[in-house]
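Just below is one structure, and these are the notes that go with it.
The complex is shown incomplete by one protein chain, all other protein chains being positioned as in the whole.
Naming follows writing order (A, B and C), and every chain is counted from residue 1.
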Amino acid sequence: MIIQLSNNITPQQKENLLNQLSELNIKSNEVKTQFRNYIVGIPKVDFDIRTIGNMEGIDDIHRVSDDYKLVSKKWKTERTIIDLGDNVTIGGHELAIMAGPCSIESEEQIENTVQHLLKNNIKIMRGGVYKPRSSPYAFRGLGMDGLKLFYQHCSENGIKVITEVMQVSQVEEMLDYVDIFQVGARNSQNFNLLDILGEVDKPVMIKRGMSGTIEELLASAEYVFSNGNEKILLCERGIRTYEKAYRNTLDLNAIPILKEKSHLPVIVDPSHGIGLRQHVATMALAGVVAGADGIVVEVHEEPEKAFSDGQQTLYYEQAEELYNKARSLNVVFEYIV
Amino acid sequence: MIIQLSNNITPQQKENLLNQLSELNIKSNEVKTQFRNYIVGIPKVDFDIRTIGNMEGIDDIHRVSDDYKLVSKKWKTERTIIDLGDNVTIGGHELAIMAGPCSIESEEQIENTVQHLLKNNIKIMRGGVYKPRSSPYAFRGLGMDGLKLFYQHCSENGIKVITEVMQVSQVEEMLDYVDIFQVGARNSQNFNLLDILGEVDKPVMIKRGMSGTIEELLASAEYVFSNGNEKILLCERGIRTYEKAYRNTLDLNAIPILKEKSHLPVIVDPSHGIGLRQHVATMALAGVVAGADGIVVEVHEEPEKAFSDGQQTLYYEQAEELYNKARSLNVVFEYIV
Amino acid sequence: MIIQLSNNITPQQKENLLNQLSELNIKSNEVKTQFRNYIVGIPKVDFDIRTIGNMEGIDDIHRVSDDYKLVSKKWKTERTIIDLGDNVTIGGHELAIMAGPCSIESEEQIENTVQHLLKNNIKIMRGGVYKPRSSPYAFRGLGMDGLKLFYQHCSENGIKVITEVMQVSQVEEMLDYVDIFQVGARNSQNFNLLDILGEVDKPVMIKRGMSGTIEELLASAEYVFSNGNEKILLCERGIRTYEKAYRNTLDLNAIPILKEKSHLPVIVDPSHGIGLRQHVATMALAGVVAGADGIVVEVHEEPEKAFSDGQQTLYYEQAEELYNKARSLNVVFEYIV
Partner (left out) sequence: MIIQLSNNITPQQKENLLNQLSELNIKSNEVKTQFRNYIVGIPKVDFDIRTIGNMEGIDDIHRVSDDYKLVSKKWKTERTIIDLGDNVTIGGHELAIMAGPCSIESEEQIENTVQHLLKNNIKIMRGGVYKPRSSPYAFRGLGMDGLKLFYQHCSENGIKVITEVMQVSQVEEMLDYVDIFQVGARNSQNFNLLDILGEVDKPVMIKRGMSGTIEELLASAEYVFSNGNEKILLCERGIRTYEKAYRNTLDLNAIPILKEKSHLPVIVDPSHGIGLRQHVATMALAGVVAGADGIVVEVHEEPEKAFSDGQQTLYYEQAEELYNKARSLNVVFEYIV
């Protein structure tokens, strides 16, 4: 249920409304656009919508019959731009590039990567400190100790941090050390995590599930948005199919379709997508032409020594070549198109 | 790393071992079989295994090179039987039957279902109080209020409760009102949840992920076991394929393969599997012949009025026919085979 | 377009009708049920249906708006039974069992297999003489020489022959040496082959395509039926999914759905399905309970020496155990159900 507030709603009217929602056991979140203010109400049980519709200070009210509404173009036609501060934005004309290792491994590795990024004018560093691993016996990441070092080195150098959050209880402790929360493919439908990320004031990048549909990805984003956080990035990272010539089937079809249906920026992850170092750059560039607003790639000083995902991680020189091509292509392509 | 303790290890030796593991930043859990005691150590970083191997009170020590070991037949050859108390077991000769609505909806519905189960001598009731839903606007379940009612009516009637837990923070509050925790398909690789469920003394049923491999399901079970809880049920509930003539592709192939690789009981869920009421019973019976130790089915007094999953929910009469056939088939099939 | 003829249509009226269809460039085939006679017309271009509807000797005429009609229960409600002669039928109460090697390899092997079948009262032998192989360098079968030997030994012993036909030009030369034509998974949508098989008077077993939908399988069967041959068997043999723990995902869900939608008998092929010898029997039995009218399994005196598919081929003793169990289960199951 989305309630459109009158522009001249009084504080008392608003309080009455929120009280009424609370009495009806309806969870409510404020959602704003540049023009109007709304309350999104998520009812736990059925109720008579007229008990709210007749209240004062309300212009309009309607049920949400689709799985998602706020993240769709029906809700907002202009494209969303995520502002990370310090002139770093995602979703505008400039191509956003996020790069870094699969896992944060050591302070030395962080510092080394930061230098690589500075040299190439990359403003966002990726790196996992909580690693979802199929087996309990695999390396699971350095945790908060790693994250603090990661954030410290980045923030000192004007670089933004994106890292994966795996569960609700981590959100609060990570909050001060993260610029973008990443929700991994395995958590793409972890609805409790999505709910809580809707309550923080940090952007959230949601990866498409291993076999997630495009509709499900948008509905997951709706969880975040309907809880009040509209800073959302959608990420295509490959789906699981029968084909075994590569790691995952990077589904570039998803990019134009997501951009048709939603106003949110779309990021492509070719490292997890095709999963083969020698083809990562090619698929990243194809993703740019397919309409991606940004790319996220794995890079490491010595990929063969990486704790995880080495075979899909770029060498520094490969990565630099990719950054240059991607930026050129992004500029040129606007003229062609 | 699995450390086999000497049968005559002294309390002091054991304390020394645990201290040493703690110093090495290795998370340790005790795991017992009927014959021996073990410590499973999950190291955060690499270390020299000899620093432990030379300690007193230890018979043997080895690294785990596979994704799973404890849940496999290499670890234990005889089949695991889960004892729920009150003579309710899963994994033995008798077929386990779990039945109930998709969602717990009201006290009246609980009571009605309990009567249906009592009439048919069904000892385990299923029902969701936390519902993972693709869309934030769908019914998400009655939560703890519903669970308490659910448990109260069941325990008064000698019926065990299985219900889904969606996140870490729910485990503690649900603990006293649950006989089996269910991990849903979307949480099949929610490793934090699996870790914490490894620390409780209640059985856990893990559903195969939407596009989860058999290997991944076993590795998820290993998370629970390596944290000290060996009461695990594996559940086949259908995978996502291209075919749209039914809801999911119930993969009965998984049953003989899981039983070949693992000593854990296997449950089949035809309701979510084929997802069409008229074929649920047929697939349940095929699952029994494929080797399932139990079935879990959705049943409702008035499926067309169910809050969720109505189209795959059996009418009482259909369910009763299925219970009878499944039990007969299970008995007869032992003679045939 | 299906034209229902009057019971008292005159030869002259029928000739007029066929001439008119021919003039309109409409391919026509006669199709009979036990009660009525029909002409199925497949137009090459659009035309005015009234130019036929007004002719004499016609009771009714209607366009086919679905992908299939004749193979559906809308066309015929009672189940089709295929009569192979000599009291061998498929689709009735008795379970049909087809067994034999993947490939016909030698006269000795044929004779050896025939003895195995006779001993177990199996009436239908399978064996490939034209083998579709991914690579041109693999063994492609003995061709017509092999088929003639195959048929000779079988017919002398009252055993029916089922074998794969790969292309249109083979149909005529194979016709006298085959009791059932098999269309393989890779040819499931070879429409020219299906058309021509609709014109012969031998049963046809169509395997579901590698990633064929249930709807497509029925539409492929409609090709055969609409050309005049209603002796059709549908075969589920496993679909291609992401899972690699077995060869193909034998989709037993397809069996109850095919039997709900169509009147044609359904055969299950667990050998190509799960593709692992130790689980073939289990899946065959599950298939029987799922409603299959018959099973087709690969068996060989020495599977490890088989020219192809050895790892999914049963030893004689394994096969004998399966035959007995399958027959018992089929009988018992009728009583249970």
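FYI, a contact is a pair of C-beta atoms (placed from the backbone, for glycine too) under 8 Å apart; a residue touches a chain by one contact, two chains touch by 3 or more.
If you're wondering where the values come from, they're calculated on a predicted model, not measured in any experiment.
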item: Hidden-chain contact residue, picked from the options C:Met166, C:Ile255 or C:Ala319; value: C:Met166
item: Chain not shown: contacting residue from A:Val161, A:Ala219, A:Ile239 or A:Ala306; value: A:Ile239
item: Options A:Asp195, A:Glu222 or A:Asp251, residue touching the unrepresented chain; value: A:Asp251
item: Touch with the omitted chain, as defined above, among C:Gly57, C:Pro101, C:Gly127 or C:Gly209; value: C:Gly209
item: Residues in subunit A touching the chain absent from view; value: 211, 213-215, 239, 241-246, 249-257, 260, 273-274, 276, 278-279, 282-283, 285-291, 325, 328-329, 332-333, 336-337
item: Hidden partner interface residues of subunit C, rising order; value: 1, 42, 44-45, 64, 66-68, 132-140, 142-143, 166-169, 186-187, 189-193, 195, 209-211, 215-216, 219-220, 222-223, 226-227, 240
item: Subunit B residues that touch the omitted chain in the full complex; value: 211, 240-242, 244
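Methods note: only the chains that are shown with their structure count from here on.
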item: Interface residue overlap between copies subunit A and subunit B, same or different (over half shared); value: same
item: Whole-Å separation of chain centres (CA-atom averages), subunit A against subunit C; value: 50
item: Whole-Å separation of chain centres (CA-atom averages), subunit B against subunit C; value: 40
item: Mean-CA-position distance for subunit B and subunit A (Å); value: 32
item: Interface hub residues of subunit A, defined as touching at least two other chains; value: 211, 240
